[in-house]
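I have a structure I would like to understand better, so I am pasting it below and will then ask my questions one at a time.
Here the complex is missing one protein chain, while the rest keep their positions.
Going in written order, the chains are labelled A and B, and every chain counts its residues from 1.
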Amino acid sequence: MQPFTYVRARTVDEAVAAAGSDTRFVAGGTTLVDLMRLEVMTPRTIVDISGLPLDAIEEGPTGLRVGALARNSAVARDPRVRARYPVLAQALESGASPQLRNMATVGGNLLQRTRCSYFRDGVSACNKRAPGTGCAAFDGYHRMHAVLGGSEHCIAAHPSDMAVALLALDAIVHVRGPLATRTVPIADLFLLPKDTPHVEHTIGANELIVHVDLPATPFAAHSRYVKVRDRSEFAFALASAAVAFELRSGRVGEARIALGGVGTRPWRAREAEAVLAGQPPSPELVKKASAAALEGARPRKDNAFKVELARRTVARAFEELLVAQDAKDGGGAR
Amino acid sequence: MKGDIGKPFDRIDARAKVTGTATYTSEIGVANAAHAVIVGSPIARGRILGIETAAAQQQAGVLAVLTPANAPQLPGAAPDPKKGERVLNVLQDDRVWYVDQPIAVVIADTLERAQHAAALVAVKHEAAPVDAALDASIGRAIDAGDLGPNGKASSARGDVASAMATATHRLEQVYRTQIQAHNPIEPHATTAVWHGDNRLTIYDATQGIFNVRDVLAKRFGLEPKNVRVISHYLGGGFGCKGSPWSHVVLAAMAARAVKRPVKLVLTRPQMFALVGYRPTTIQRITLGADARGKLVALSHDTTAECSRFDRFVEPSGLQSRHLYSCPNVTTSHRIVELDVGTPTFTRGPGATSGTFALESAMDELAYAANVDPVELRLRNHATRDEDEDKPYSAKTILQCYAQAAQRFGWSKRPMKPGSLRDGGKLVGWGMASVTYPAKQRPAAATARMLADGTLVVQSGTQDIGTGTYTIMSQIAADALDVPLERVRFELGDTALPEAPLSAGSMTAASVGVAVAGACAKLRAELAPQRRAPDEPWAAVVARSGKPEILATYAAVDSPERAKYSCHSFGACFVEVRIDPLLPLVEIGRIVAAYAAGTIVNPKTTRSQYIGGLVWGIGYALREVSVRDPRSARIVTRDLSDYHVPVETDVPDLEVIQVDEVDRHVNELGIKGVGEIGMSGVTAAIANAVFHATGKRIRELPITIDKLL
Partner (left out) sequence: MTHAVAVGARAPDLALPALVETADCPRVIAFVHRWHPGADGAALRAELRGLGAELVVVSGTGVWAFGPDDHAERVALLSPRQLATVGARFGVSGRGEAVFVVDEHGLVRIAHRSDAGLAGGLADAIAAAAQAMLADSAPAGMLDRREWNLAALVSGFAFVFLTGCKPRDRAQREAPVEAAALPEGLAIELDVNGKVRALRVDPRASLLDTLRERLGLTGTKKGCDMGQCGACTVLLDGERMLSCLTLAAMAQGKKIVTIEGLAQGDELHPMQRAFVERDGLQCGYCTPGQIMSAVGMLAEAGDRQLTDAEVRHGMSGNLCRCGAYPNIVAAIQSSRPGRP
């Protein structure tokens, strides 16, 4: 780890004032401390925000409001989240390990960084870690890498489960800068790698995420997260799907499909959502939608299987939702 | 005598381990120890042209940076791989053989400073083209010569080719196994303390303290008696801690350079690169059988990867020489030299990779001949070792098949793949035979009766989590009729009588016989001096006027043993459950039966068996060190990318300990249980996957993509 100055912020203002380009906030530390020890991230100052009063989960103006420092385990456990935004609780529960979920925060989870092993190893060519050096994964081993949204400069997958669920929930991220507070719809938060893979999101270095709003949409409560990985627990997604839809008189109303593990950013599958809209749910429809979700996938040799796997993951999430709906309606929905 | 052998005593060291007071190597208190961090080569092959150390050296607290340019030339002879000595990479020249090979060592007063300074070391190198994929280079395979401790690399009896021509069922298949990294949870750690220039104490995370002593003595030109190696607790070994790797010598070198003790702990990524691994193998199996499935011919040809500068041959074919009765058998082992670090013994070496191939092939034969897999094995049962042409010291495999099959409910198994379902899941049942050699090596022990009645028994062995402290105490308590609480077993110090390394499942037998011998000798000395038949030993010692009475015994293999082929046997039955849509293989249950002679402690033994099974689950389904063929760097180099099984991957495992009395293997009838759990299980899983899905997977691990 490179030497740094440790600053403990007592207020949000103090935190924002201390921020800067060579500075990082540390919340749970589960991404930052790890990457600093690997010397992949080398801030000169770190601002400890873990003591700030930003961990509340409370009713907000449009739905539930989750503080940026609310721990992943606390959010997953919250009865309101479980009832009204089940996909979020499930996504969080499927992430990392119990200890890590006790440490990880909402803000940190959003801004966690890729697990691409060429990015983490500190020596391989990696445009994300060392712009201009190339992408070792492109022709290397890329079983864990993205099939959607990649460029020749970077195919690193975004690792977050939580962000995939938030994408399906149309979450709004609130950030505090030195001058003002602004909101960022989650869909606008993450950037495609294009030719600047080191620029990953639209939050400025001196901006602090303060909370995330979960709008009370008609589909939020009818949502599900399915994650597929290489072992039964404690692994990043090979593919995951957050699916939410509302069923109106036997037809799909508004729907959301977001994918994890397959995209260079948490992936919203709008084409698939369009396929569903207004249709009565059926196995064929699900098949069509999940095929549409992977439209445009550009797999490479080691991750070609992910295209099929992701389709099936979407299908499974659907299936489970319909089964749950069936159970609720006593079999009337289909 | 009083029957302590065979009782399920709680592990004696458990209390220390659950309270955190058991001190593992890096935790032994050494005031003012400096911390060393190894800098690894970024290239796999070539030369170091220069190492820029100025930036590192300017960091506060940095005491030294050793590189090939300034590291002392070691006075001792370099190791000779032909003698089975491991070649170490300890900054003696500028050659690079593999990625992450040590090319510099940074020593600083704190760990944080050493780590960061290590990151500042920059290397100028001249890289040569890399060859790092077994598959692509199999054309370069050469005969392995010999298998080190496992004898000749090839075997032949009868005439396989002619027999194949007569066979009704012929099968020829290639099976592939992957790199498995040992990954004990305790990383390798060494603390080196010099006492002047000629005496050295090494605290080392090792399975073999005497081995470490001898290697260091040789490299530093010291008398072996002036090198003391200590290892009281080991946080797992599994083979990678079997003999010292480069970092042990580097730690001693660093301590000498900075004139103070040095602590060196490998990082987790270094654990994938510097301390061996189970190598990739490509195994071709040919089976010929008559109409009933009786084998008439068997060949097992293994090609494994190895480094260019040293030798290790994965002995995958060994069990195929004797497990089944077959008149015509050949086995061979070849290696391909690649630009990689040297592989090494990994829990159940040979048997783990080899039984995957053999027992998968037997399952394929069962389907070809349409014979139940258990029945097929019964038809091919060998009553004596046809390879060594000797009787088995004991072979209780038939009872293992019978008991495990019964417990598992095997008789209800439909032969047809894909015919069992539960809920939405495909269910498959598979089985395999299990075998592992029962080895023994010379070992010595001292038994001391103290005046207060404490029995101190000492042997320079190790407890690597296998229960050595406990079972040796039991053997001693039994031999001298003292309560277990009055026995103190001391190990892990080269100042104690010499014992072999803890590997090859031979500690219980080797050291057990020595401990029993020392205690018997002590008893023979004490007993005549008793005034009453039940007079406490303490009274005898007290009368003698000496603080203690002791006896030492050095055990060797009995000549009896040489007349027999000594192996343990078992049978493993597995149920897998597979979601057809998202086919990640889950283990539903495992029932395994083992017969391994005398079981000193069924509780710790069961733990050894289930540990082996968990390893089998990992090898079959989850674990793989992937090497990028362009750089020869391991890409899955941490415990997030390399998937050791987690708690949810493992169901409750049922182990049957089948009674077996082996009168020939050694005086105590002990065969060893540390590795047999890995034998067969991998094939049983793959066979169950076939039964569930109809897909025969011949390449490990069986990950989800292979079943889509």
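FYI, a contact is a pair of C-beta atoms (placed from the backbone, for glycine too) under 8 Å apart; a residue touches a chain by one contact, two chains touch by 3 or more.
In this text, all values refer to a predicted model and were calculated from it rather than measured experimentally.
In the complete complex, the residue from B:348, B:497 or B:612 that touches the missing chain is B:612. For the options B:2, B:124, B:140 or B:195, the residue in contact with the chain missing from this view is B:195.
Only one of B:368, B:644 or B:708 touches the absent chain when the whole complex is considered: B:644. The omitted chain makes contact with chain B at the following residues, 10-11, 13-24, 27-33, 110-113, 116, 182-187, 193-199, 201, 228, 230, 233-238, 259-261, 265, 267-268, 464-467, 493, 495, 603-604, 606-608, 610-615, 638-640, 644-648, 650-653. In the full complex, the hidden chain is touched by chain A at residues 1, 3-10, 14, 26, 28-30, 33-34, 36-37, 48, 50-51, 73, 96-100, 102-103, 232-234.
Here is the rule we use: only the chains that are shown with their structure count from here on.
Separation between the centroids of chain A and chain B, computed from CA atoms only, is 41 Å.
Residue ranges on chain B touching chain A, taken from their complex, read 42, 112, 115-116, 119, 269, 581-582, 584, 586, 621-622, 626, 628, 630-631, 633, 635-638, 640-641, 643, 645-649, 703-705, 708. Those residues of chain A that touch chain B in the shared complex are 1-3, 37, 39, 115, 117-118, 120-124, 136, 139-141, 143-144, 226, 228-236, 238, 305, 308-309, 312-313, 315-316.
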